[in-house]
Each structure stands twice: as C-alpha cells, then as structure tokens.
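One protein chain omitted, others in place.
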Amino acid sequence: MQQVALAPFTVVGRLVIGVCTIVGALSLFVGRTLLACFTPRWHGGQIARQVVSIGFLSLPVVGLTAIFTGAALALNIYTGGGRFNAEQIVPQIVALGITRELAPVLVALMLSGRVATTIAAEIGAMRATEQIDAMRTLSTDPFRFLVAPRVLAGVATLPVLTGVADILGIGGGWLVSSLSLGFNPEAYARSTVAFLEAWDIQSGLIKAAAFGFIVTAMGAFHGYRATGGARGVGHAATQAMVWSGVLIFATDYLMTSWFTQT
Amino acid sequence: MRDNWIEPLVGAVVLIAAGVFLTYLLVAGDARPAPDGYSVTARFGQVGGLREGDDVRVAGVKVGRVERIALQPDTYLAVTYLEIAPQARLPRDSTARVTSDGLLGGTHVAIEPGADTAMLKAGGEIENTQGAVDLFGLIGQFINRPATAGEPAT
Partner (left out) sequence: MTPAAPELEWRGIRKILGGRTVLDGLDLSLAAGRSLVILGGSGQGKSVALKLALGLMRPDAGTVLFRGRSLPGLFNRRQSDLYRQSGVLFQGSALFDSLRIWEVVSFRLLHADNRPRARAREAAIEALAQVQLGPEVADLFPSELSGGMQKRVGLARAIIGAPRILFFDEPTTGLDPVTAASISRLIADQVTRLGCTAVTITHDLVSARTIADDIALLDGGRIAWQGGRADLDTVTDHRVRSMVEASLPTR
C-alpha cells in the first residue's frame, strides 16, 4: 500500500538518479578521453587508420548527400525567390545555406549513422569478448589505443568532409541552376564567390569539428559501456546513433545562435 | 582492411570532382585581383550597400576591386580604397559612382573616365564622386507624398 502511494515519487526519483548517473558517467568518459587525446602517448598508426576509415571512406556518402542537397535547395530557393521576383538570389542563398548549416549538419548526421554505430559496435564487441581487459593487461591503455584515435580522427576529418560537402553542395546548386533554371554558369559562380564571406565557411567548419567530437565520442562511450553479448552490442550501436543525432541538433542550434549574434 | 577497392575509388572520384569544381569557382569568380595593381581613393557621402571586395568597373568591365572602406572621422565621408589593375589608366577627372546591377546585389563602383590627358597615379584620389542612391528612401518619399488636388491617393 505504502509503495503504491510512493510510486510517482519513486518513478521520478529513479529517472533523476538515472539521468545523473549517465551524465556523470559521460562526463568522466569525456574527461578521460580528453586526457588521452591531449597528453602523450599517442598511437599514430591507429590514428592514421581511423582517419582513413572515418574520413576517406565516408567521402562517397558525403559527396552524394551534398550534391543532391545543393540541387534540391537551389530549386526551392528559386521557387521562393520567384515570389519576390528575386530569382537571381539563388546562388547566394544556396551558398549561405550550404556552408553555414546544411553541409556541417547533414555530413554529421550521415556520419552518425555510419561512424557512431560502427565505433559502438567495434568497441562493444571488444568489451564483450574481454579484448579490452586483455589490452589493459598488455600495458596498453584502451583510451589511448581505441578511443582517442577515433575521436581525434573525427574532429580532424569532419571539417575536411564538410569542406568537400560545401564545394559539392554549391556544385549541385550550380549544376541544376545552369541546366534547368536558365542561369549563366559563370555568372552563378561569380555571384557565389562574391557573396560568400570567410566566416560563412569557417563557422561551418567549426561546427563540423564539434560534431566530429560528438559522433565519435558517442560511439566510443556506448561501446565501452556495452554489456551482455550480441544484444548489448546492438543496443549500444543504436544508442550511439540516437544520442549523436540529438546532440548534433542541440549543439547546432546553440552554435548557430552564438554565431549569428550581432 | 583492403577488401573493397570500390570505396577508395569512389572516394578518390569525389575528391577529384570537388577539386575540379573548386578550381572552376575560383577561376570563374576571379577571387584574387592582379597583385601589381595601383591604389586610388574615392570619398563618398553614402556608400549604401557597397562592401569590401566588390567590383570596380569601367563601362561595365571589371578593372579592380574595393580593398577597404573606412569612415573619415572629421568629414563623416566614407573613404574607399580601390585597387585598380595596372592596364586600366584613369584620367584625373574621372567620376566614381556607387551603383548596382539589381535590387538584390551586384553593388559596385562604376568609374566614368573623364577627358583629362593627365592620368591618376597610385595614391591619387578620384575627386568627382556620386554616392549610392537610397532607393527605398525615394520610394518612401513617393508613397508618403501628401495627395494634391487632382491626383489619386496612392
């Protein structure tokens, strides 16, 4: 009887304790990761492997995403601009939208699907088969060997991937505008270059670096905490992707509002 | 794990495509002016939407760019520093106007050459200037003009 009466309190209490526990665990994890990233020793071979795996091998998906997004955006801005008799604004708005927002966010989301899940599954499977314990007994810190290389690679390669997405996104807009919307290709290119400011591109790249940290850290965090065999590993992968996605959007909003303050 | 050769190939294709388009953008957009141009100044009462990096044109052809815009503290005039290509020699009595291609952009400095035989030298100043026209101010004046007898109210 007493327990039924207390039920709402216990539910809330359990929820709050649960949230505090996981926030605490995440903070400790991030702290250890940062320590492993910024203090020697580093495992260069592992970092290089991860840069290739996260960076280079993500190029196909990034390229496709960027081109189609730029093209679709150009079509939409053309329609919208048409309502003000201002179709000629397509190059500028496409460039702005891509560099400031769409390239960093969409690349990060594509990678949260591809990279966060992979990292969570790899590390989770290693945890489940005692490979992480084995590594520690071989005098190698799993944070320096497994986690830090992935996080460093993420922070380093996401801006590069976003840069590629910037170019190809603008390219997609240029292509559809030149082929279907009657724009002069060189005029489009000139309008784009004249309009873009360095900060448009730079702010997008800074966002990308933050997103790179989020995607890889979430993958590593959930993988490291995975329990219970195959099911646990799958659960970790899903959690990694969901948390990445949510944090990307939240961080994007915070950074955008900070960048656009006048 | 080199088990798959198609992924690196597509990745390389993507990088090459990006590199090619970037080059095109920079060339077609001609991002950098001639490095050995000469600098002149022009002072305007109003620069409107003119920004650093905008074109300087003669007869519609780009001959330079706006390097810097600054406010002169004692006269409250806007001083523009224009970087002009060495091939474009401008007579000393040329006129500089702030104008634009359309409503939404393309603001640039248009220089109409004068008749003087002496040419502007580096560091010289274009004396005759016409500032940007405040288009919306004009429209506002027209719309808000009090109706006079015989004219339909707007």
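The first chain written gets the first letter, and so on, giving A and B; residue counts start at 1 in each chain.
Going forward, contacts are C-beta pairs under 8 Å (C-beta built on N, C-alpha and C of every residue); 3 or more make two chains touch, one makes a residue touch a chain.
All values reported here derive from a predicted model rather than from experimental measurement.
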Shown chains touched by the chain that is not drawn here | A
Out of A:Gln131, A:Ser178, A:Gln202 or A:Thr238, which touches the unshown chain?
-> A:Gln131
Per the definition of touch given earlier, which of A:Phe29, A:Phe56, A:Tyr78 or A:Phe145 contacts the omitted chain?
-> A:Phe145
Interface residues of chain A toward the undisplayed chain are 43, 122, 125-126, 129-131, 133-140, 145
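One rule holds in what follows: only the chains that are shown with their structure count from here on.
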Between chain A and chain B, tell me the centre distance in angstrom, where each centre is the average of that chain's C-alpha atoms.
-> 38
Given the complex, residues on chain B that touch chain A span 7-8, 10-11, 13-15, 17-18, 21-22, 24-26, 28-31, 53-55, 102-105
Residue ranges of chain A touching chain B (in the complex, touch as defined) | 56-57, 59-60, 62-63, 86, 88-89, 92, 164, 167-168, 170-171, 174, 185-186, 189-195
